[in-house]
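Here the complex is missing one protein chain, while the rest keep their positions.
So, chain A:
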Amino acid sequence: MTVLSLLSLPLVALLLSFCSSTVVASSDYHENLLLHPLPQSALLASFNFRSNTSQESFDQQHFRYLPRALGQILQHAQTKELHLRFTTGRWDAESWGPRPWNGSKEGGTGVELWAWIDAPNDDEAFAKWITLTQSLSGLFCASLNFVDSTRTTRPVVSFEPFGDHSEVDQLHLLHGTLPGEVVCTENLTPFLKLLPCKGKAGISSLLDGHKLFDAAWQSMSVDIQPVCSPEGDCVVQIEQTVDMVLDIDRSKRSRSNPIPRPVPNDELVCDTSKPYHSGDTCYPLGKTNDKAWSLGQVFGRNLDGICPLADTEGSHEESVCLQVPHERGVYISQGAQEIKKDDGFTRCFKLAPSTPFDLSIPQQTVNVEVPLDEPVLHAERTIVGNGQERGGMRIIFSNPSNASAVDFIYFETLPWFLRPYIHTLRATITGRDGVSRELPASKIVKETYYRPAIDRERGTQLELSLSVPAASTVTLTYDFEKAILRYTEYPPDANRGFNVAPAVIRIVDNVHHAPIYIRSTSLLLQLPVPDFSMPYNVIILTSTVIALAFGTIFNILIRRVVSLDQASALGATTLKGRIVSKVVAIQDRFRGKATKVE
């Protein structure tokens, strides 16, 4: 055996080298960082890590860039395509414009997971889905194991696979969300461990939990999908992204002094043109985009060269890109190379291997601004009404375009304890003139996919195909009823209410064919909550006291202490027995309290 394995080792090595030489084109790793300063001194940092593994080596469990932990989970759960999102905060579309990656790399607040699972029927697909969520829960330190049947939906039109799948597979799409999950460093660490350079080198060395989770908005994503070339060569692609919007002012604060204390008087930036401006009166100037910052200040670390595993040849050599006008000066570390692009706003940097890289932008007034596109659609969802019994949902879609209507799919999953009345679905349309008209919902809603909830088994699934005309705002409203939960169904810890998962909007863009995704904020549903603390304490305490006291006293009151022969007489049912028992009773009475305690 030993001899055999020893003999076979060179063979394996040879085979491996042979394999790698043929698959090298499809097994590669790229990483890229895009920095985009946004208005109001915000900075969007978009990290992207992508690697490919050939389908054969994936099937043979030969993992190079694809993490083994994840690969085995996928194989075990028969998952062909996986999308996992961790998101916190809100994307402020009003100030920051359209979302990075057109929203396709972000999820709703909390954790969102959807996957295409290969299974012969729905039940088996669900069983595999549970396996998948349980395993991912362990891998990412997230409460994904709480994605049970009530939080799982099977969207019909809202998601389409990104990858190329073979016709043979019977794919089932399952989608689950955890809107209340708090994304934090314990999710970042396993996320970084999946990367080939594990956050030690390359752009991932910038990712520091302190800064990432101080961001105004951040989203982490993992996408795994099979990608096939027209010739039929398939690779399994894993793409991980981290997008975050940092507040430059806040990020620049040192970790030793993070408190935003009032600045000393002489450091105030005042409008000196005001007539009242003096040593003790100051009208502050607004935030400007020309603030100075550097990578080291904003991320709290330096970029440690490039990841040696990254594919440095070809077109993906520039791993850091920055979007500022070309006239703005940028200082970079020695050894790095700056490449300006033709669009006038983008410049990329070619980093020197194993040399720390820093990038710094001095304060400079620039007349040109990087143009921000207008988002295609604004959506806002809120709960209206008050009281413990009923409420209403209000969803506002506004189309900023003056020319064209927007067609999109609106997908929402509601927990079972929120019972919508779909017949109350109403639409109001408001034009630019501010006049609102009510119209039948069917004028706006073209198609409806509705799967009602079953108490304690599954939630409501609602998919609407909508169209919002140009330059108008459509408000959809419907009423709902709040269910009363059983007392064990309330979470045991302090709670502010129940989270309702964000709605997902998929805009079908006929021009680019790539869908745009928008997610609303999550909602807080306040259910009628009994005041567990006080009455429960009182009830439990008094019941205990009464049970103890009553039991003892009742026992003393009714128990008659008799000798053994008397007891048999008392139990007798014959005439003689009854007479004897009466005698015993009379004896008891005369003897008084010695034997019978009253």
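Rule of thumb we're sticking to: contacts are C-beta pairs under 8 Å (C-beta built on N, C-alpha and C of every residue); 3 or more make two chains touch, one makes a residue touch a chain; residues count from 1.
The definition used in the following text is that contacts and distances are computed from a predicted model.
Protein name for the hidden chain, per its UniProt entry and selected from "Proteasome assembly chaperone 1", "RecA family profile 1 domain-containing protein", "GPI transamidase component GAA1" or "Trafficking protein particle complex subunit": "GPI transamidase component GAA1". Summary of contacts with the chain left out: across A:120, A:286 or A:492, the touching residue is A:286. Checked against the full complex, the one of A:124, A:214 or A:407 touching the unshown chain is A:214.
Touching the missing chain, out of A:56, A:124, A:233 or A:249, is residue A:249. Counting the whole complex, the residues of chain A in touch with the unshown chain are 40, 88-90, 92, 94, 109, 179, 213-216, 247, 249-250, 259-265, 267-268, 270-271, 274, 276-277, 280-287, 380, 382-386, 392, 394, 494-497, 499, 521-524, 526, 529, 531, 533-534.
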